[in-house]
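All protein chains but one are shown in place.
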Amino acid sequence: MSNATVSLFPAQSAEVQQEQAVQVEGLRLKYPGEERLMFKDLSFSAARGEKVLLLGPSGCGKSTLLQVLSGMIPRATEVPMKCEAQIVPRSWGYVFQDPDTQFCMPYVDEELAFVLENLSIPRDEMKERMQAALHEVGLNLEELHLPIGHLSQGMKQRLALASALLLEPEVLFLDEPSALLDPEGREQIWDAVKSVSEGRTLIIVEHRIEEMAKYVDRVVLFSPDGVILGDGPPAAVFAKYECELKSYGIWYPGVWEDYAQTRAGRELFAPVDAYGEDLGNLLHEAALPYPLDGEPVIRLEDFKGLRWDKPVISLPSAEVYRAEFIAVVGPNGAGKSSFLLSLMGLLRAQGTYVLCGEEVVQGKARKVRKKREQQLRQIGFVFQNPELQFLTERIGDEVVYSLLVDNMPAEEAKAQADRCLERFGLSGMENRHPYQLSTGQKRRLSVATAMARQPEVLLLDEPTFGQDARNTFAILEMCERLRRTGTAILMVTHEMEIAQRVATHIWEIREGQLTSSMASPRLCTGAESRQEDDGLNRAGESYDPSSASAAHLTGVNS
Amino acid sequence: MGTSMQEKLGVQPRRGLRLSDILVTVLVSLVFGVIYHFWGSVYNLFKPLFFEADELLYGMWFAAATLAYLLIRKPGVAIIAEVAAAHVEVLFGSGWGLTLLLYGLIQGLGAELVFAAFRYRSTSAWTLVIAGAGAAIGSMMMDFYYSYTDDLQTWMFLAKYGMRVISGAVIAGLLMLLLAKALDRTGVTSLLRPASKKDYEALDDARHV
Partner (left out) sequence: MNIWNPVRITWLHRANPVVKLGLIFALFFMTVLTHDLDFMMYQALVFMVCLVVLSGVKPWKMLLFFIPFLLAFISSSSSMMLFGKGETLWWEWGLFRVSEESFYRGLHLGFKGIAFASEGLLLVTTTSSVDLFYSLMQKLRLAPKYAYSFMASIRLLPMVWEEFVIRRQALKVRGVRPIRGVRNMVNRAGMYVVPLLAQSIRRAHRVAAAMEAKQFNGDQVKARTYYYPSRYSRYDLLVIGLLAAAACCAYVAAGYFPWFGIGDVRFD
């Protein structure tokens, strides 16, 4: 029997004698249809009141372990497993990753009441308990009877935490609760978690650990095959397993700086000279003079995107040039996605819209629509949810399809698609169904289908959302390669690091208006800002990126 | 080696419907309910084509029953699926009112009885064809009470219900089998399948030790 746990600190074993809140010994577990065991004789325990962070690459079984520890497996989900001994906590709460699939009722109060009903709490105590729980997580709603759909994703996660608190849990299991949140929501949920963790055992699975790394007592690092590599205080684990943290794609504090030191990072973040060439260009693609010529790829004047005949985004004037990488930032619901959709002709638009020197025709008539669709084929688009973009049942066919639509001969398309898949690290799985990829691979495939066509303009709606660091960098590298061939890129993102380090320009959208557009530090490093010449900068409002990124730049660096 | 969790916690692998089985059935059926609702307009388009040509489309209204069975493969889901789908139509304000719930019930029952006859084990094309036809016969029985169909001219009666049975067999039977297979290929249905004895045995497999 192999016990792969590497105990960094023998002193820990003394603490193990403490009262255990959760424990499993000799766990074996196998998902039906999988070749190998997910866990082979794994042992894990956490003492009462301990805050434990489980780390590891995606697919290593962290979430599964959480479900085993809580007893969800096998009670709610049938997965073959056995163990020699187990302590299931008497009371526990669970917060899952996806804010949209944790609730069964339409309103905040009804959802919380659902939990209280499960515990047979008398009706007249319900309101009071709800308010207390919401208060604890910092959700101070004036009216409890509020549709859950009206809450932001970050608020939904705090509501999920509140409903877990109603169970009066000894142990809180948190399964990547911040993975699908923007930076603001991420901060809020971790603040809430910290404020409720007093006296409770916390078992956290997360690949974004900037916020929690310093807070937890203990970090447990898993290898890709479900074996515990390291177990100990955060600083010690981070120091000893720095290499693993990087290769597993974990968002540890300082990950951007470390990446910037690597060869790929230096290329990706290489300063762009506003009037000369990309500096420090190590890629084999030919360097592009910048700007290429005076002619913008996209020119907008009095441009409006409409939903139900109401303008949801308006830009008085804006221009996009070749080889620009524009980060579109702004709060949720400000109209960033609507902006991309209206550029893509998926929302009705008004005003002047010139694409590659040709005005995009507006109108509903069939002929006009056909013409417009033809014109807009020069743009590539990547939606947020990759699954909804797949058309075929084979990964190999996905990229080929994009190329065939552009009338490429079949053989050439096949060859080019193979090259494309290889670049995206997807070769060797051509025959699998796209849905059976991991989330990161799915995302890469969806980006590949749009990039393979070498569009003049590429629009991406939060392509790095919810991705681990490795995937994020891979996608950004791909975008940068494409940019260097002259494609203009517009990327909606919440990550200020991307806007600052990778993009050449930052556009900010608030309440359906382009409120500021400026060159990013990456461009500025090379030369003076080009913003005066842009003709799209409106004085008055300037964007202060330093505040947003400060949070990520600080923190321990292993 | 230690005892398996199942024995220890006294949890038997349950054969009845779990919460996730019901929830998947109901959500999928609600989606079908929306399709049913819009199918009504397609159906009405077919009406003027030639007499009772619309009956050829009738099978769509049994599709939830067979698809839910193909997904979950447990007793009861065909009935729940049809009632849930009908419930959406009622909610959207169908011209048939609450009768739809009864239609749903009896159509689901028609399919369910066929699946039960095969002991909920078979998912072959023939089983599905018969189940689709069974649902059609269920709806025919409702029609007797509802709309004096026994007073139709005999040839008309046969044509009408012949087409309906064929439609049920093709759309609810074969087409849904194709759809279920396409869903199987995506891999999501593996969430719904119970673990086999082999999977449990693999835990003690010497090769893994």
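By written order: A and B. Residues from 1 in each chain.
We adopt the following convention: a contact is a pair of C-beta atoms (placed from the backbone, for glycine too) under 8 Å apart; a residue touches a chain by one contact, two chains touch by 3 or more.
Everything numeric in this text was worked out from a predicted model, so none of it was measured.
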Visible chains in contact with the missing one: A, B
Absent-chain contact - pick from A:Phe222, A:Phe390, A:Phe473 or A:Trp507: A:Phe390
Of A:Gln23, A:Gln86 or A:Ser163, the residue in touch with the unshown chain: A:Ser163
Touching residues (missing chain, whole complex) on subunit A: 70, 72, 75-77, 93-94, 96, 98, 100-106, 109-110, 113-123, 126, 148-149, 160, 163-164, 167, 341, 344, 346, 373, 377, 381, 383, 385, 387-391, 401-402, 405-406, 435, 449
Positions on subunit B contacted by the hidden chain, ascending: 17-20, 22-28, 30-31, 34, 40, 44, 47, 51-52, 71, 80, 84, 87-88, 90-100, 145-148, 151-153, 156, 160, 175, 178-179, 182-183, 186, 188-189, 191-192
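The rule is simple: only the chains that are shown with their structure count from here on.
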Between subunit B and subunit A, distance of the C-alpha-averaged centres to the nearest whole Å: 37
In the complex with subunit B, residue positions of subunit A that touch it: 1, 26, 28-30, 32-33, 36-37, 40, 71, 74-86, 393, 433, 435-436
Interfacial residue positions of subunit B with respect to subunit A in the complex: 1-6, 8-9, 11, 13, 18-20, 182, 185-188, 190, 193-196, 199-200, 202-204, 208-209
